[in-house]
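Moving on, here comes subunit A:
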Amino acid sequence: MREWRFVIAAYVVTWVVLIGYAVRLFLVNRRVTALHDESVRVVSGAAR
Partner candidate 1 sequence: MEATMDAARAPEVTRRTRFSILAWLWPVVLIAAQVYAFAISPPDRDMGDLQKIMYVHVPAAWNAFISFFIVFISSILYLWKRDERHDLLAASAAEVGAVLTALTLVLGSIWGRPTWGVWWTWDARLTSTAVLFLIFVGYLSLRAFTDEPERRARWSAAVGILGAMNVPIVYMSVRWWRTLHQVQSSPSTVDSPYAWGLRANAIAFLIVLIYFVRTRYAAARMEREAEQRLDAAALAAGGYNA
Partner candidate 2 sequence: MTWRAEAGRVGAIAWKDLTAERRTKANFNAVAFLGMLVLLLFGFALGPDTATVRGVAPGIFWLAVLFSGVLAFNRSYQLELEGGALESLLLYPGERWTIFAGKLLANLAFLLLVEVVIVPVAVVLYQLAVPEQWPRLLLVLFLGTVGFATLGTFYAAMASRSRAREVLLPLLLFPMLVPLLIAAAEASAALLEGDPMGNAGTWIRLLLAFDVVFLASAILAFEHVIEV
Partner candidate 3 sequence: MTAAPVRESAVILPLELRQVARRFGRRWALRGVNLQVQPGEVVAVTGANGSGKSTLLRVASTAVTITAGNGSVFGHDLRRRPASVRPLVGLLGHAPGLYDDLTVAENLEFAARMLALGSPGGAISRALELCGLSAHAGERVRTLSSGWQRRVSLARLWMQTPKLLLLDEPYNSFDDEGVAIVNRLIEEARKRGGAALLVTHSLAQAAAIMDRRVTLRHGVIEEGLLPQLHDAPASHDGARSAARRVAGAQATLELS
């Protein structure tokens, strides 16, 4: 039974790390999308 504690710990760590990185990707994507929108706005503003 003691062995299972380590197995569970390993799988929990794996999922936490993978989901954690996925969240980071989401946040990066959100920041970059905002930057993208801003750049498009600036460029269309300059063209007018």
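In this section, contacts are C-beta pairs under 8 Å (C-beta built on N, C-alpha and C of every residue); 3 or more make two chains touch, one makes a residue touch a chain; residues count from 1.
Candidate selection criterion: all candidates are chains of the complex that A comes from, given by their letters.
In this text the structure is predicted, and so the values were computed from the model without any measurement.
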For subunit A, as assembled in this complex, the candidate in touch from 1, 2 or 3: 1
Subunit A residues within the candidate 1 interface of the complex: 2-4, 6-7, 9-11, 13-14, 17-18, 21-22, 25, 28-29, 32-33, 35-36, 38-40, 42-44, 46-47
